[in-house]
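Heads up, one of the protein chains got dropped from this complex, but the rest are sitting where they should.
Letters A, B and C name the chains as they come in the text, with residue numbers starting at 1 for each one.
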């Protein structure tokens, strides 16, 4: 199950410290212009080593298009993308080959497969998400060109810090994807203190898709929100997913939660743009909880593969808050889900005529 | 996409007020004893009309086994289950055929399909979940017999009320699946007040699976937690899913969150029994947020299918808190996910020998 | 794997002598008018007991639509069809419960599942094909309405008898789906002699789809011909499948086989309407080999479930040539494959504009 999506189907491969990582995208519509340099922007956004607040691994992340694109245009055949690993320092990981780090997949892979690649977490490394971001570059472009869909996101909480104000324009201007520019210095200090302490914290990311037409998604098990939940929970370190108001809905009354529709539009968007598993035309909203990374300089108790107690100290290059780089990854998964649902909707309902009325979305948000 | 699961595959069909609902279960291992009366217990637990706090629709929910069982034993061929609808009062819904109720799937189905069955919500009705519970009876039995896996759940919040104490034995003793018997009267009053107000509230359900062996689940897109997230989010009215500590992880430090392993077992279970998408052997823990039902006696503004503003009043039989009956449904989805992953694990890793050490789970919880 | 198709997905269930057989059709486009009586025609064409040349089992085969159709129109939700078994004489099969009939699935089911339903072949009975024919009624109707596609077939060989002339209009006028009306008496005599001998023969069926637009099918593993091959080989008793000239291509020269295109159209159709796995716009042609039925009155050696040699005599109601009733079944599988590919094509390539030139098909055939 290293594939994602039914019709726009992404299969990824590769280990953190193997020769390369890559993906195959099957089912992409033909006729879309795509060039290798278009992957640069989003890959840079998720890259490590760009600031002192993230892991200092430096990967060039040069994407090579191996197939499926002819003279700059998709042909409808599978698009293979390849990135060679260049900064894989396997010596960092030798000492943990015989140990199970707490909070990591070491122990579970060992029990599942009877073997594991210990170099940098092997397949369980977040490096795999690079290919999700790469694949989603294609999805984002198609969604934007064909439907005007725009996917974006921000960091909505780090530890116990939340934004004091909100400005989409601020998000790209700081290394945290933070929507309040005035808090940048505070976050820098917060992260510096955290890094020095050897500990880590969790984070929350919020992503949003605008201009999704009403009607995408499928009833019952193929619900748009169900697939978003799976998509987000499949990202490393994610422990929770919310659509719209999410867990806040528990304490709400129905008279508040239900989003009233009128000729002037939806009065609110508690639902996060999805009803009955199908998009309403309002912004699709999703929040994701990231746990604090488990790779700490702080020593801890652990086990070795022979069943003995050992002291575990992690010395590799790690993020004190994995959520900081997660915004482009969450955006990518949102784009991949929407892309797949767009094609599935066209398959079954491509000849459903325009149904009136379509509620305006201007007043919602 | 009315199918769930890859190898233990459940396909459901049926509308709330159509002739029948049913499911086909493909991929069930042969040799499992199963009888029609075994569906009774869990179907009764989720049934409407059992207390004054849930919808007063009265369905007998008699399961007929149409195939796949020979002389009381599964044969490995598809098991079809059928329940006839007997208390479908379509007259209750006639007036809303031309309207879009806020917070319901009316509007989105209309835009997706250009047609909808307005009787009782049609396919978007929670009645569909009856078949999930029925299918999961088989999964639960196989998981218990082959692996000793036990699946159970409780209501962990309703509106802003949370349990003051916790006792698994209390859960079956009240109509709310509530773990604190001392609060029953309080909840009765809460619900009576709510019902009289014409409004509704949300709820939170927590489900748990014990004795899941380490190694179930798959890396990347087939993660056990990713499939749980999709499974839970596919239930009607769900807006959020958490694994283990879920959103509380955001504010935690890694030194707290990472569950230390030693020869005496795991010291904690913040992870909810899953690391890297694969079970650890600890209890698998999942919490689910249900929104307040949108069917209220309180009038509201809405639209009709011609685009005109109308006043919407819902007069049918509805639950003031859909979460109350949701515990068996969430248990069912947990069981279905585990069943499917158990078979998938056996397929790929059926010849992986026992790997030492297996961390004891006694001290965790 | 009791499901067929990716987007127009048919899941069948039921045993020959169980309470019922049925299917669930997921992914049907909404807005198609369908009524229970529309299943009558094709079900009658495949039915047993209509002539003395086929099994004398008499089933009413009344289709009940359980879901997915509202006021006579498909809604896009799963369509469940149910047929109750009414003429299941289990007493006929009691004696063979402990034996493996040669040429039947008794032995293989026993080894796979460790259990089998011996009544009438259980799941391995050709009765399952009833639901393929039923599901294909919907596919045929959609294909005809949306694309003008017409699916038809005939018996092209029985034993060593082949048609001496060809006339589509003759096919419906005899119980053999035979294209040469002048041979009807000859075939009657052939079958009467065969039936009296207690033996059986094989047959060949040829099916054809006209007006399939160029472009349906997918490269590599989703080839239109690959899916046709699987579809046909999944029918009981099929041992071979050919597309276009099939095995005759082995001895052909390329200068003969390649179908020359010009502005006046294709000069021939050796390819059977498919090149590179994708339809050319010419008639899609497929031939299918059916083995002689293995249920004979002639005694034979066999084994019982304890491993002892026994004499096997089959006394139930059986067809001396299963191929006679197979034409509607092969048509059904052709229609199901085309329907699924039509939706898949629309999903990926729904915005590919009309590409000139489209070669006329008038001169081909």
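Please note the rule applied: a contact is a pair of C-beta atoms (placed from the backbone, for glycine too) under 8 Å apart; a residue touches a chain by one contact, two chains touch by 3 or more.
Computed from a predicted model, the values in this text were never measured in an experiment.
Visitor: From the list B:14, B:27, B:103 or B:159, pick the residue that touches the absent chain.
Guide: Of all options in B:14, B:27, B:103 or B:159, contact with the hidden chain holds for B:27.
Visitor: Identify the residue among A:31, A:198 or A:350 that touches the chain left out of the display.
Guide: Selected residue, touching the omitted chain: A:31.
Visitor: Quick one: which of C:18, C:120, C:163 or C:217 touches the chain that's been left out?
Guide: Of all options in C:18, C:120, C:163 or C:217, contact with the hidden chain holds for C:217.
Visitor: In the full complex, which bits of chain C touch the chain not displayed? Write them out.
Guide: Touch set of chain C with respect to the missing chain: 1-4, 6, 12, 100, 102-105, 107-114, 123-124, 128, 157-160, 199-204, 213-223, 225-234, 236, 238-247, 249-263, 267, 270-272, 274-281, 289-296, 298, 300-303, 305-309, 323, 344-345, 349, 352-353, 355-359.
Visitor: Hey, which chain B residues sit against the chain that's not shown?
Guide: Within chain B, the residues that touch the unshown chain are 6-7, 27-31, 76-77, 146, 219, 343-344, 346-352.
Visitor: For the chain that got dropped from the picture, name the residues of chain A it touches.
Guide: Counting only chain A, the missing chain is touched by 1-3, 9, 11-15, 18-22, 24, 26-27, 30-31, 64-68, 70, 73, 75-80, 82, 112-117, 122-123.
Simple rule for what comes next: only the chains that are shown with their structure count from here on.
Visitor: Which chain has its C-alpha centroid at the greatest distance from the C-alpha centroid of chain B?
Guide: C
Visitor: Which one chain sits nearest the middle, judging by mean Cα positions?
Guide: The most central chain, going by mean C-alpha position, is B.
Visitor: If you average the CA atoms of chain B and of chain C, how many Å lie between those two points?
Guide: 39
Visitor: Can you compute the centre-to-centre distance for chain A and chain C, using the mean CA position of each chain? Integer Å is fine.
Guide: Chain A and chain C have C-alpha centres separated by 45 Å.
Visitor: If you look at chain B, which of its residues touch at least two other chains?
Guide: Residue numbers touching two or more other chains: 1-3, 12, 112-114, 123.
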